[in-house]
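Missing here is one protein chain; the remaining ones are kept as they sit in the complex.
Labels run A and B following the written order; every chain starts at residue 1.
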Amino acid sequence: MSEAAKQLVVNLNALAAGLFLLTSFGIVAMRQARGCLQLFIAQSLLLAASAALLGLRFDSGHLYGVALVNLISKPIIVPWLLRKVASAELYTRREIDQVLNIPTALSIALGLAIGAYFLGVPLARAVGPEYVGPNVPIGIAGLLLGALTLTVRREALPLLIGLLAMENGAFLAGISIAHDLSMLVELAIATDGLIIVFIVGVLVRAVAKQVGTTAVGELARLREGPR
Amino acid sequence: MGIFYAFFRDEARKKNGTRRQRQVSERILYNLLQVLVVMAFAPLVSGVTSRLKEMLQSKRGPSIFQPYRDLWKLFHKDEIVSEDSSWIFRFTPYMVFVAPIFVTLLIPVLTSYPLFFAFMGDMLGGGFVLALGGFFATLAAVDTANPYGPIGASRTRMVGFLAEPVFMIVFFTVSFVAGSTIPYIVQQKWVTPIANFFAPSHVLLVLAFLMLILAEGGRIPVDNPSGHFELAMIDESKSLEYSGRGFALMKWGGQMKFFVLLCIYLNVLVTPWGLAKDQAFAGVLLAIPLVLFKIFCFVLVLVLIESSLSKLRLFRITEFLGAAFVTSVVAMIAQLFLA
Partner (left out) sequence: MSVLWILFPPLIAAALAGIRSGKAWMPAVTAISCLIVLGGTLHMASVVSAGGSLTAGLSAAWLSWIAVDGLSALILVLIAFVSCTAALYSIGYMAHGEPTSGKLRLYYANYNLFVFSMLAIPLLAEPTLVWIVVELTTLCSALLVSFENTSEALEAAWKYVILSLMGAGFALFGFLVLFAAMHAGGGGSYTWAGLVEAAPRMPPLLMQTSFLLILIGLGTKVGLVPMHTWLPDAHSQAPSPVCALLSGIETTSILYVILRLFPVMHSVPGAHAERWAVVLGLISVGTAAFLLLQVHDYKRMFAFSTVEHMGIILTAIGLGASAADYGAMQQIVSHAVTKSFCFFAAGAVLLAVGTREIGSVRGLIRRAPLAGAALVFGGLGITGAPPLAVFLSEFAILKAGLASGHYAASGLLAIFIVIAFFGVMVHVNRMVFGAAEGAAEPEAPADRLPFSVVLVLALAAVPVLVLGLYLPAPLHDLLVSAAAAMTR
């Protein structure tokens, strides 16, 4: 590949990673559950794009496989599985009042993203000279922002999306530093993701039936102290 | 304006050689041509926007030259000014009219090389001058003691102050990459190798600035430009009390401000191509329809956005501008991550 084409591919990968970071912010702040799911699908597509572009850059078949697996399992199978397993009410929910209001949550998210920069850049440099792109800092940011989503959201679907977004972030960082992880492992991790969706869907359905709400983050009856 | 021209012509003559003098006078000429272009075509852009929006809603819509007719009509009408208002009320229409003209002198509208007044102020300065016009408009709205004026003025200020950080971060990031704050230099350094067009900071800045244009230009989802309901007005309320010539100047000034914002956006960030590269007059003339074409394409996109979204409730505007702020900071971070 010519130098200019390599540069273009690297820049397109950086673009995919930048938009990935934007979707991570969106998942923290988006009120509607359905919008959260659409952002997650966009995020998975961007992850697949980044994997494919890095595969092009490093000429590695493994990364193409990762891209394909991500392309099929997350945008297609996850929503389908959720629809089958959990109640349809899950998709129509909207967070009216949040744990922290949205601008505060976004400011904390920005702080975390900047922290991810300080954590990620030395890490990326320590990997070696062949490392390219902002994948590691943005992957760490995706991880931290997914953890933030788990803390500030109450509805079940955004909580699940936050969990899956954490894995997406770990993966985005992973594809740039660990290209030749075995395909078996990749497939197993993807299957694992689907099992997570299944189990969480069953739990949410049980909660919705038993407790009557999908705002699972609000359940807080088990604690110590005076009753 | 003739006095200025004569003065600078004499200044130029003092330097050695007539060729030099001709270059400088050509630059002054092009600068003035820019101002004329902005003044002439701003109402056209406004007319095209409303016509396209109506067409998208399957209506026929007014003629695209309607804003010219409105301005002509307003200039020939009497003006009524409240006795209780102060000099601010009378002065504001001129301020609102002149502020975008000042900014036009600073930004690339037709040419890609810096013109005579280009170094008079940079992007931050231009932003502040535009804000000056808005500031006076807000004061004038409060001046008349009409209750709807201050309502709209306070909302405009809220949108303005929330949009300020986004402006700042966008300008900082763009200047950080290009190494300068002068729009002409930024434009030359930003997208010359095509690969830089896809840099994540560029794309994210384009997104953030688009949200900013929607906010500052008073378009949906922030404000409804064709609404008549005073309780819901944000930007339109600044010209509620004006009539006749003052109203015409306020309208024209508003249309020019929008045109100037679009020029900054398109000629510096999104599509910095199609501008005249050398001093030939024919090249500069050719740039005019190209710039208009770019603006027309953007107006198409804008109208599509406006027709598919609904106006946000007032407290949601903070979230909208918060999202714009986050996008711009992500652009800055992405630039840091790459470097």
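In the analysis below, a residue touches a chain if its C-beta (ideal position, glycine included) is under 8 Å from a C-beta of that chain, and two chains touch if they have at least 3 such contacts.
Here the structure is a predicted model, which is why all the values come from computation and not from measurement.
Visitor: Could you tell me which of the visible chains the hidden chain touches?
Guide: Touched by the chain not displayed, across the whole complex: A.
Visitor: Would you mind spotting which of A:71, A:100, A:114 or A:147 touches the chain that isn't drawn?
Guide: Of the candidates A:71, A:100, A:114 or A:147, A:147 is in touch with the missing chain.
Visitor: Of A:5, A:99 or A:188, which residue touches the hidden chain?
Guide: Result: among the candidates, A:188 touches the missing chain.
Visitor: Counting contacts across the full complex, list the positions on chain A that touch the omitted chain.
Guide: Given the touch definition above, chain A has residues 119, 122-123, 126-128, 139-140, 143, 146-147, 150, 159, 163, 166-167, 169-171, 173-174, 177-178, 181, 185, 188-189, 192, 195-196, 199-200, 202-203, 206-207, 210-211, 216, 219-222, 224-225, 227 touching the missing chain.
One rule holds in what follows: only the chains that are shown with their structure count from here on.
Visitor: So in the complex, which bits of chain A are touching chain B?
Guide: Of all residues in chain A, those touching chain B are 4, 7-8, 11-12, 14-15, 17-19, 21-22, 25-26, 29, 102-103, 106, 109-110, 113-114, 117, 120-121, 134, 137-138.
Visitor: Under the definition above, what is the set of chain B residues touching chain A in their complex?
Guide: Those in contact with chain A are residues 193-196, 198-201, 203-204, 207, 318-319, 322-323, 325-327, 329-331, 333-334, 336-338.
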